[in-house]
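The other protein chains are all here in position, but one chain of the complex has been omitted.
The letters A and B name the chains in turn, as written, and every chain counts its residues from 1.
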Amino acid sequence: MALSSNAFAFVSDLVRRESAIVLEQGKEYLVESRLLPLAREAGLPGVNEYVTRLQTGGTVADKAAVVEALTTNETSWFRDKEPFEALATTVIPDLLQRNAARRKITIWSAACSSGQEAYTIAMQMAEHVLPLGWSVDIVATDLAGSMLERTKAGRYSQLEVGRGLPAPMLVKHFTRQGTHWEVNERLRSMVRVQKINLATPFPPLPVFDIVFLRNVLIYFDATTKKSILERVRRVITPQGYLFLGGAETTLGVDDGWERTAVGRCTVNRPRSASTPTVAPPRGISIPREKVV
Amino acid sequence: MRALVIDDSRTMRSVLGRQLHQLGYDVLQAGDGQEALDVLEAAGGDLPDVATVDWNMPVMDGLTFVKTLRQRAEWRTIALMMVTTEAEQGQIVRALAAGAHEYLIKPFPPEAFAEKLDLLGLSTARETA
Partner (left out) sequence: MSIVSDGEVVLTPTDLEEIAGWVWSAFLSEDGAMMSPLLADAPLDTDGEIVHASVAVHGAWNGQILLELTEETALDVSRAMLQTNDVSPEDVTDAVGELVNMVGGNVKSLMSSPSALTLPMVMSGKVKHRATHAVSEVCRADLEWRGKPLRVSVWSSTRENENGGTP
């Protein structure tokens, strides 16, 4: 039996709330094929029946399984390349000088999703920083518990590791387990997860040398964007580096940042100023949405 | 841009050829490693920028082709991407050690293939003439 529109609406709503990925009309086949194995495991004849059970009495684990089934295979490693090249050519060498006393680099991967960005950063650190005996702390945060679980597990399917990950990095930093690949302990030990809703005041955080805030601001309104960027400025070092997504900018949004080109990449660094910031108005958080 | 697709399956040559065309490549084909060497000899100075290499082929398999190719200085500008069902970690290590620059496990979505081609520009192992 074909997926009912009610079932599709429920599932796409759940996925949007939990992962910010939007399943548009036309993706019914994706929902059917990805959820049918779960329905069968539950001893149910089809996806409609499975969704009905979710609606009436689904556990957190059930819902997390649904979100995971529908959001795997959608993201890639070294996404957009340039920020990671900038890390290797410019940012890391700068920090190796600047942090010479601390011998530590602290990084925030905000809206980390299933963790590819955090572990990509970890791979760059493993190549350029760890061999020098320095320590690295990568804080990977997201709104959705299911995404944090995935990031913590560091376990990716054969299809997922084929997305933009250089083969030499794959064999060096991952170990194959059946049809999946798991990040090695060396990478995993650099990454810790934390649940954070960017639109609300941040919990206590370290002061970061580098912040990755990519492709998430675009889903907030102007006021919230400015508020987030102001709050990020409070948890970044005065010479810290902020990376946004390729199509995003701080220009016209928050004037507390200076933009510099590093290769083909724009990095944002706190503008040196001592004027106190005005507390942002409390607004309604608008869910970020990524269209699949 | 030129590409050489090396696979004993006509179907796979067609599928990869189509994807490469869509990405703007002119496509040459070969059904095994020996045929691929012959194609390269015939190409003279007009070499492909990249070769996709299947592993399991008759006459000369992909690993042997890679090793042979990497011994010829004039062919070292060609980026080599294994495209194969061999999915074990050890096989990937072997292929990279033999001189392959990239490795793509079959099956793969078209986006993954395009991303791997993009990565070849990063490969520091690839020498430019």
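To be clear about the criterion, a contact is a pair of C-beta atoms (placed from the backbone, for glycine too) under 8 Å apart; a residue touches a chain by one contact, two chains touch by 3 or more.
All of these numbers come straight from a predicted model, not from anything done at the bench.
**Student:** Just list which of the chains on display the missing one touches.
**Tutor:** Output: missing chain touches A, B.
**Student:** Among A:L36, A:L130 or A:V235, which one is in touch with the chain left out?
**Tutor:** With A:L36, A:L130 or A:V235 as choices, the missing chain is touched by A:L36.
**Student:** Go through subunit B and note every residue touching the omitted chain.
**Tutor:** Residues 8-12, 14-15, 18, 56, 58, 84-88, 90, 106-109 of subunit B touch the chain absent from view.
**Student:** What subunit A residues would touch the chain not displayed?
**Tutor:** Residues 26, 29-30, 32-33, 36-37, 40, 45-46, 158-159, 178-179 of subunit A touch the chain that is not shown.
Methods note: only the chains that are shown with their structure count from here on.
**Student:** How many angstrom lie between the centres of subunit A and subunit B, each centre taken as the mean Cα position?
**Tutor:** Centre-to-centre distance between subunit A and subunit B: 33 Å.
**Student:** Could you pull out which subunit B residues touch subunit A in their complex?
**Tutor:** 87-89, 92-93, 96, 100-105, 108-109, 111-112, 115-116, 118-119, 122-123
**Student:** Which subunit A residues qualify as touching subunit B in the complex?
**Tutor:** Touch list, subunit A to subunit B: 73, 76, 78, 81, 85, 158-159, 162-164, 166-168, 170-171, 175-176.
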